[in-house]
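Supplied in structure tokens, the structure appears directly below.
Note that one protein chain of the assembly has been removed; the remaining protein chains are unaltered in position.
Entry: chain A
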Amino acid sequence: MEFPAALFPSYFGAGPPREEGGPAPVAGWGEHGQVLEGVPGRRQAQPAFVPRRGATGERWEAADAAAVPVLLPSAGCWIPSAKPQDILYRSSLCRKLQAGKTGATLDFARQLGHFFVDHPEDAFGSMGRLLHKNFYLGNSKLKRPARNSTIRMTALVEDIDRLEARRGCPRQHLASRLRWFSHLCRDWLFEVPLGLLADCLHEELMQQWSSLLFDDSLTGGALAWLPPEDEGTPVGCLVHPGGQAMNHLYFQDVVLEELPRTRGSPAQFELSGRIQQVATARVDGQDFVGVRSDYHCGVWRVPGKRGAAPTPLQVIRTDVPASCLTVSPHLPGELSVCTQSGTVYLWSIETGLQQLRHDPQTMFFRDHSPWRWSDFTGHPRVLSCADRTGLQCLDARAPRKCHFDLFKVGEEAGCQQGERVVLPMYLGRAHPSQYLVTTQFSMYVLDERLPLVPVLKWAHMMKAPPLFAHLMPGKPGRSHKVLLGASRTQELLLLQYWDSFWGVSSGGSQLACQLVGTPQKLHSIAGCLQHLPTQLPHRHHLLQQRLAAPAAGLTATLQEDGSHKSMLIFQLSEAGDVFCQRLTHNTAQPPATPLRDEEPCANPQPSPAVPSPAAALQYRCWLRAFSRACREPPRHTWPPSLSQRRLFTRRDLEGPAGPSSLQRQMRQQLRQTMEEGGRIQHREPLALQPPPLPETLEPAGDPDPLSARLTAAWAGDWEQWWEERTSFSVAQRQQALRERRRRQKRARSRRSLSASFTSSLTYQSELSELSDTGLSLLSPSRPPILSQEGSPPAGSPPVHHSATSAAPDEALLSSQSLRCHGIPKERRKTLRDYLSVWAEGPPEPPEPPGSQASQLCIPSSQSQLSSSQTRRKRPRMGF
């Protein structure tokens, strides 16, 4: 390849960047940069000039209104990655303090608490086992001999609970007992010394936070397209990660038709880590596919003939996470690997690893990022090494001696302050000595033969740094296309540049690199949301979340079918979805003047507004599969769960001597309901007392029919009230009552195993049981009135409520009656809250919540019910 006869003029300075930087929203527009005489060596009347940016490019137009899914969503729900809310401290107090400050506060204490609760074995395992017998969690007073060696922890636990309840309260006093306890055992209780643990956790939190701000582990992207060997067949192979943990590697044959269509089932490999990057190169007609996860890198070979199975060749393991893996386009089975410790290896399948460089420091100035990158260059033995400060090329035969600087963040390339290298890429398929370097502000094209001075520079104006790039080399005389992709914002930008001969007519001298055409924004995955059929709000939300998942890869292919040229662009999201869009080359009106480019402007809306019928069909298929895969609602919205272990002690329930018969009855009923896991609101007639007609519990005075009817309606039983009112036959009513009682008995006998109710059982398990039975018994003919507020959850026991069931609850909840029951003042509120949970509507959709059960004794029927849904255990600290 010849070197251009003349380059565009530019100043050359040395040293750190002088220009003050910052994200500039429109910095890339309206500039030609420089001009050069376009056809050097030809004497004309007037010189013709060409600009560095702004010359005519090819016109590519979107063929569809939005990106279309290529693959159906895989089974199993995608778990969204952490959000800032998850690790930042949020409390009103803190927010007030923070107003005006920009720094974010990480919620360190909460995370440490989570660790203790989620990993009690790791946190307190041995001490917990040792002291198991010396800690007592019960309520009763300790007997004399036991007291010598045992502490009662109940009060401490209470204190902790109270502390939790007052979180964020400015008048928060530490209970002295807690302080005393923590002072006493801080040094020996923890499996890992607390200081060390805290350090590790803090480090991890910082890392999580920085990866939330900018996650560079995805650099390079995890999607690749292996084009067919002969360009005639429209079947290629899409290499992409999948599975819930993105640890499955798929080689999927795809037929390129109007919409790409998968063919056959993919070759699948399960890997031991999340796939961060998939890199490919074609050497001697074979594709080599390198796959990088944090601690493992592997390489596959895909024979040129389609249909042949990919063969895994070799895997290496690294101690430090690998940050880069690139495949040599020159020699078969050669790759380069970088790790975050600053080491660069040349990895050959035949000869193994060769360390080229080891330097934990960055190259040109100090930068904290451990990210390193390496790629191949025009010389098969010379590799480029990059960190955030620039690029160096080194000769693998003498890496210490032979190296030169290719790119420096500095005045040499006219960088801005704070600019950092984001992604370097060898553009060998377009030009053997050219290189692409992207930073968060600009994209540069460099030529190895003229290091440090970019032959092309343009401010790309993307909102997030471009982590992915894909090159589509143009045939001689046509522009090369580069796609830049960002992760978080899913941005996709199509650029065209020229480095080829100006034309045979002008004598074939090579012209300097030019950016041609205007940059073009392509559809993002999230953009297809508006073209999907309307969804229910929560579905819509799920869908939105799914489609807005950060992008994880990008690839594209050019397809030529006679005069009809099109470009297919595939985009991968972190959720594992692969979407595709087609651009078609518009040659209808070859631009007449060289500078009046593109757009005849007759159609200001180049892309169609509605998806084609085929695309719409694809959307529907995808949506159906998506809703099937995500039928299970997200697990993070739990209904409120209350611990009732400390709600009543036996003494509380025993109550004062000589309660009235009503109170006794009520108490007994309450206890029984709780044992059964029933609901107080829906009190049934008790079997022990034959005539417990609800009417007796009604407030004194015969209610007028209107208020009775309203009460019934309020309770959701208006229908029944009406029936009762219309049926005059008392015998009939008695018959109905008996029938109901029999049914109730049957139901109770089914549940009798749960009679071994212990005080440590939580309410949650009962709820789950109820919901379960309810779901199965839900009859479609139920009148719609039932779903009103105050009505039972959709899954209520198969018992019809009596018309006035709400009344006793009221009586129960009045503070007077609570006092009568000997329930202390502080706890009355809790009890009221507890009961009001039931008075409220159904707790979220009827999801089957996993039960929390850290107790020694779990009724078998319940454990069966709850064991199917395991939920994270949150037992008390260490015990």
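The rule we apply is simple: contacts are C-beta pairs under 8 Å (C-beta built on N, C-alpha and C of every residue); 3 or more make two chains touch, one makes a residue touch a chain; residues count from 1.
We adopt the following convention: contacts and distances are computed from a predicted model.
> Just to verify: the chain that's not displayed, which of "Sodium/potassium-transporting ATPase subunit alpha", "Nuclear pore complex protein Nup85", "Probable aminotransferase ACS12" or "TAF1A polymerase" does UniProt list as its protein name?
This omitted chain is identified in its UniProt record as "TAF1A polymerase".
> In the full complex, which of A:296, A:330, A:565 or A:740 touches the chain missing from this view?
If we include the chain that is not displayed, A:330 is the one touching it.
> Considering the complete complex, identify which of A:352, A:380 or A:705 is in touch with the unshown chain.
Touching the chain that is not displayed is residue A:380.
> Which of these touches the unseen chain: A:241, A:424, A:519 or A:611?
In the full complex, the listed residue that touches the missing chain is A:519.
> If I consider the whole complex, including the chain that's not displayed, which of A:68, A:461, A:486 or A:712 touches that chain?
A:461
> Using the touch definition up top, pick the residue from A:321, A:451 or A:608 that touches the left-out chain.
In the complete complex, the chain left out is touched by residue A:451.
> Please identify, in ascending order, the residues of chain A that touch the omitted chain?
1-14, 18, 20-27, 29-37, 43, 45-51, 54-55, 284-285, 329-332, 378-381, 397, 412, 428, 431-433, 449-453, 461, 493, 518-521, 594-602, 604-607
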